[in-house]
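One chain of protein is taken out of this complex; the other chains stay put.
Chain nomenclature is as follows: A and B, assigned in order of appearance, with residue numbering initiated at 1 for each chain independently.
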Amino acid sequence: MADNALTDLTIAEARERLDRGEVSARELAEAHIAAIEGARALNAFVTETPERAIADAEASDARRRRGESGALEGIPLGIKDLFCTEGVMSTAASGILDGFVPTYESTVSANLFAAGAVMLGKLNLDEFAMGSSNETSHFGPVENPWRRQGDNRALVPGGSSGGSGAAVAGRLCLGATGTDTGGSIRQPAAFCGVVGAKPTYGRCSRWGIVAFASSLDQAGPMARSVRDTALMLGAMAGFDPKDSTSVDIDVPDFEATLEDGVAGLKVGIPAEYSLDETPDDIRALWDEGIAWLRDAGAEPVEVSLPHTAFALPAYHLIAPAEASSNLARYDGVRYGQRVEGEDLIDTYARTRGAGFGAEVRRRILIGTYALSAGYYDAYYLKAQKVRTLVARDFERAFESCDFLLTPTCPSDAFAIGEKSDDPIAMYLNDVLTVPASLAGLPAMSVPAGLSGGGLPLGLQIVARAFDEETMFRAARAIEKAAAFDARPEPRG
Amino acid sequence: MSLIEGRSGAWETVIGLEVHAQVVSESKLFSGASTAFGGEANAQVSLVDAAMPGMLPVVNEYCVEQAVRTGLGLGAEINPVSVFDRKNYFYPDLPQGYQISQYSQPIVGRGAVEIALEDGTQRTVRILRLHLEQDAGKSLHDRDPRRTWVDLNRAGVALMEIVTEPDMRSPDEAAAFMAKLRTILRYLGTCDGNMQEGSLRADVNVSVRRPGGALGTRCEIKNLNSIRFIRQAAAYEAGRQVEIIEGGGSIEQETRLFDTDRGVTRPMRTKEEEHDYRYFPDPDLLPLELTRDYVDRIAADLPELPDAKKARFVRELGLSDEDAEVLVADRDNAEYFEAVAEGRDAKAAANWVIHDLFGALNRSGLAIGEAPVGAAHLGGLIDLIAAGTISGRIAKDVFQAMFETGRDARSIVEERGLEQVSDTGEIEAVVDGILAEREDMVAEYRSGKTKLLGFFVGQAMKATGGKANPKTVNEILRAKLDS
Partner (left out) sequence: MAVDTDTVRRIAMLARLNVPEDELDGLAGELNKILDWMDLLNGADTDGVAPMTAVKPMPLRQRADAVTEGGIAEDLVANAPEAAGAFFAVPKVIE
């Protein structure tokens, strides 16, 4: 079918075809709208916006005819439903925001649309981005398009950007936005066999993105090639005076240096990322990755990140503490759902008790407890100090190397329902992604091979703050060497 | 110090204040919405103020500067690093579910304010800290029988919370402190001091103890928006506490409201649940760092403050302590006075401003800014007296006319022919007439009752319609009577 050819393109390929006039933005949009309709079983979208997509595409085609093409002119994207989009319901996959239609557009999505992107709809996620499996969504779990060999159980796509991962892997969009607080771009990218990049904290504006943990949240791209994520990030990133934590430095042309290779660079291999529980296939892939980089001219060096073991518990104090405060605004007064009670306090408690799902309630309680009188020093403050130590570890490591290579996750995708009873087992999914989040460093996952069960596995690149260029170069080197071309069976 | 005489002996009142002063600025502390008073419901509210999902605060540089200016005006330390924290609690007029405030690291540290009491004694009230924070919105409870309405126009307006040590020892001292603080804020231009509109309000912490003894348990009376209410509420509350303790009870620490109609305090009806504000640094903001240079530049620009101005009026202009105190109590008054006194007799200027101008303004209910007699006009009047063109007595009438018409002194004097008569011949004729008419009193005078001179002067002035130069009248009378 001709449409398949269109949905299989990378963004860079689609851009060339559009530039040459071989395809129109409208045709691209239509092919994806059809693919989305055919893959509703994945539950990747909370809201589909086909009419908006067609209108965007027609406007894009008109701009192209006038010679006014942006960097993503005519490229159909999915937007994680954590981004507020003007006139389109934005829910954070929470019942408490069901029906909320913002009158404003997030800076990052506005940047993408200003670059010519076409919006296909809003992608499912873990409620308020709290989760690693997309099972906490008010709108139900997302299915990973992949299946384990010889096992027909539906698998999780990872989380929280699970809808984004599934939609990109399932050829429902050419690229998608994600957000990453402790691994929410990288882990679903790894589980779904796509590329996902989290830039340095401060690189992308947080304005208009529903906040989970303010000191950690960063937007980033998910797509099917390193090049695609580089060019998407170029459009998403930039200084925003409306975000006090946005950093006012130039956004380099990430695509321009993409093919510069890794010859002469030192790749750090952190000893502490080798966990007892790490399965053999992941260990083997990591070794292979090191070999690929050596072959490409990089020099592997052992580095130590001694506070790695403290990163995950520190993260699980800081993130819920900030979330407990960030989510206080969902009180049923100005927007969202309200459950009327006997009085105001009761109305608040009922609204929030009913509007938030179990995982969000659990994290609000943990965070509230961690900040409450008598515990602040022992928990929150302690965790923020540990965070300083984790960041120092990286600084020291980067004295002897230019980037780090690690596995993205300690496992491949698991079945829906398999880990939902044990919060800590679920939290361990992020053990390899959280440290870079705490340090605010740029990090990305590249699909590099298949697990013993035939599921995609990712390798993680971590770079110095604001050195996304090296991150993309290293990721591109892995991508070339891995030549990962496996893809999920079409479903739906 | 004024003590309360209880049945069991004397009690001392101990008062500390937490003052909320709205910062004078165009826009809010963390958003670009207007701070103007009295707009349509929710018209001065940005997406940030309404805490819409994904909204972020960006601090207003002018509000920071105003806080620093105020700190300097209170003689306080300016902290080179301060931190914005979140104070978490739920209330419908607090849209974020937290107030952005400053907790462990405020922008301004310790300072002091001197207050002068009625009896002339001075006291120092120590300032513990000043921090920046967001104001809340307004809940309207009386518009609908079953609903509270919420207007967020005020939500996010910058406040300075100024906290004192418990250094005040009577309701009068608390009132004097508040008046003095308001004066300083107005001099600095950092808060308009308008208590009716809520720009300046105080929580008053009151406790009682045996004079000089250990501090008692305090109660906090919330949100008093006039100096009179501060005095009344503190007095009532101290009396209430003495009564309880002398009745064998004990004071429970609580938050109370002042019923302005009945003049009593009562506990807040909302159940005071356990306060646990879960303060933590706002992760949407970074620490606020101020350089020495920045602080110095603001310090260099500070206006002369009331204490310094008063000292100068006494030292350089020779005013009495009391007159100087009255004049500096309000920046506009002081500036008016200085304009009048410029190049003139300062004492005469002070007399005219304090007694005549303030009296007339009071009677007509006008503020100094609305005075029909400008400083230049009043100065012109004083000049006419000094030049001997009119008498002091006539000057009072001229002033009255000036106040009524807004015209200058000279034109009124000329139009009404009020110039002083100094022509000796003219005055001599009048004096002769009076002495001839009252020969009896002339005899009395000559027999030693020289006090009658005043009577003759009065008669002469009356006969000339007040226009005769009193000095000339005196001279002529003396010459004739004593000869």
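The rule is short, and it goes like this: contacts are C-beta pairs under 8 Å (C-beta built on N, C-alpha and C of every residue); 3 or more make two chains touch, one makes a residue touch a chain.
Quick caveat: nothing in here was measured; it's all calculated off a predicted structure.
Residue B:Glu40 is the one among B:Glu5, B:Glu40 or B:Asp293 that touches the chain not shown.
For the options A:Lys122, A:His138 or A:Arg352, the residue in contact with the chain missing from this view is A:Arg352.
Shown as candidates are A:Ser214, A:Thr229, A:Thr368 or A:Ser420; the residue that touches the absent chain is A:Thr368.
Considering the complete assembly, chain A touches the hidden chain via residues 99-101, 103, 200-202, 215, 241, 244-245, 247-248, 307, 309-310, 313-314, 316-317, 324, 328, 331-338, 340-341, 343-345, 347-350, 352-354, 356, 361-362, 364-366, 368-369, 372, 379, 381-389, 391, 423-424, 438-441, 465-466.
Summarising the interface, chain B meets the missing chain with residues 25-27, 31-34, 40-48, 50, 52, 58-64, 90, 92, 139-141, 143-152, 257, 268-270, 273-274, 276, 278, 281, 285-289.
In this text, only the chains that are shown with their structure count from here on.
Rounded to whole angstrom, the centroid-to-centroid distance between chain A and chain B, based on C-alpha atoms, equals 58 Å. For chain B in complex with chain A, the residues that touch the partner chain are 47, 50-59, 86, 88, 90, 92, 95-98, 148, 150, 276, 278-280, 283-286. By the touch criterion given at the top, residues 83-84, 90, 92, 97, 100, 102-104, 106, 206-211, 213-215, 241-245, 321-322, 324-325, 327-329, 331, 333-335, 344-345, 348, 368, 371-373, 376, 380 of chain A touch chain B in their complex.
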